[in-house]
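In this view, the complex is presented without one of its protein chains, the others remaining in place.
Labels run A and B following the written order; every chain starts at residue 1.
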Amino acid sequence: MKLLGFIIVCLTGTLLLYGTGEFPDWGDPNSPASIHLSNYYIEKAVEQTQVPNLVTAVLADYRGFDTMFETAVIFCAGLACFLLLRDFREKKERFYRHVPTGVILHVKSGKKVLKTGKEFEHMDKDWVPSDLIIKTVCRILIPFIQIYAMYVVAHGDFSPGGGFQGGVIFGSSLILLAISYDLKTLLKRVKEKVLGIYAALGVLIYVGIAAICMPMGGNFLDYAALAPLVWDPHHVRALGMLGVEIGVGIAVTAVMAIIYINIVSEGRHDEGL
Amino acid sequence: MTDLLALIVAKYNYWLYVILMMIGLYAMIAKNNLIKKLVGMNIFQTAIILFYVSIGYKRDATIPIIQSAHGGNDALAAIIHAADYINPLPHVLMLTAIVVSVATFGVAMALAVRIYQRYQTLEEDEIRMRLVDIGQEK
Partner (left out) sequence: MHWPIDLIVLTFVIFCAIAAISVKDLLGTAILFGAYSFMMCLLWAVMGAVDVAFTEASVGAGVSTVFFVAAVFSTSRRTKD
């Protein structure tokens, strides 16, 4: 099998290497990829959309249809992870730990539930005592990471960034909370239903802003038709792009957290890394 | 000889990208472990993204963010020459490709965890043997 794979790879590689003989030189300004449409985007984007970052302008305005379906793909990935792994069966046995003395109680039937508070705390089978240094440092860092994520989303028009990057950073801050404390802390703060609603809300914001343009007289995704609704009609396309990027960020945040929670606990939402 | 040297200097980066793609393809075909196959798929995807992004590069050009538009004074905007800025179109298409690649990676990891729960192994030949056993029992 390995020999067959090696032969196939060598044949394909030789074919591709033979094809590179026809390619234009690297860095050539007159290569066919750089002379037809992208010159129009570079020269006209600022005067039509008032957005200096050309990549965001093309991504959210000229090619906004692709970005809408990319957001739908992310939502479907989160949905697929949830449907594959989620396990709703009741837990049979529980563990409790008496905090002053360290004695561990193992309750086998599922009916009796002890109240947890100052004296008893929940435990898992692979319980590891949380480290004080990691808990304190992460607790201080997480709000700053979230502010940075919102900054990246808001400044997507002027510097490298945008909705997707900010959404991933915000999702990483939630994953950091789950890793440094434990999974139950994250699930108490951000419930599973809320995450699912946010994921769908992000896609709805995107499609909603695009669809509102149609009753106002323009085409689908034509932000210029929204001019009567905003406070600054000269920058209406930049504001439409900002709203759309916020939708993408919300959807990506929720989906990253959903995928992590389901993979690390194998769907049971009880223990974790 | 100088002709060959000129050819190598002009095209060496395309050859290295093709080598990277072939490493990914080999890992997808020939490795037994499911997670190694997944790593191979991701190497293939990022090598293709690298190839596309390198198409948009122009010599002596700067990043595609227009400096003179900051400050809000649009009437005095300078004339923008297209040859001064790197082509932004491959960057846009490859952003979507990276996003789709991470979504596929997440779903594939969920599938791998499910397969392990069912068959207690991640090696492809052992899974095939257990599938045959289950088929023969019925």
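A few points about this structure:
Keep in mind that, in the parts below, a residue touches a chain if its C-beta (ideal position, glycine included) is under 8 Å from a C-beta of that chain, and two chains touch if they have at least 3 such contacts.
Computed from a prediction, not measured in an experiment: that's the story for all the values here.
Residue A:160 is the one among A:5, A:29 or A:160 that touches the chain missing from this view. One of B:66, B:94 or B:127 touches the chain omitted from the figure, and that residue is B:94. For chain A, the list of residues touching the undisplayed chain reads 27, 53, 55-56, 160-162, 164-165, 168-169, 171-172, 175, 179, 256, 259-260, 263-264, 266, 273. Where chain B meets the missing chain, the touching residues are 12-13, 16, 19-20, 23-24, 27, 31-33, 35-36, 39-40, 42-43, 46, 49-50, 53-54, 56-57, 59, 61-65, 86, 90-91, 94-95, 98-99, 102, 105-106, 109, 112-113, 116, 121-123.
Note that only the chains that are shown with their structure count from here on.
Mean C-alpha positions place chain A and chain B at a centre distance of 19 Å.
Those residues of chain B whose C-beta lies close enough to touch chain A in the complex are 10-11, 13-15, 18-19, 21-22, 25-26, 29-30, 54-59, 61, 64-67, 69-70, 74, 77, 80, 82-83, 85, 87-92, 95-96, 99-100, 103-104, 106-107, 109-111, 113-114, 117.
Of all residues in chain A, those touching chain B in their complex are 1-2, 4-6, 8-10, 12-13, 16-17, 20-21, 23, 25-29, 31, 33-34, 37-39, 41-43, 45-47, 50, 52-55, 58-59, 63, 66-67, 70, 73-74, 76-78, 80-81, 84-85, 158-160, 164, 255, 259, 262-263, 266.
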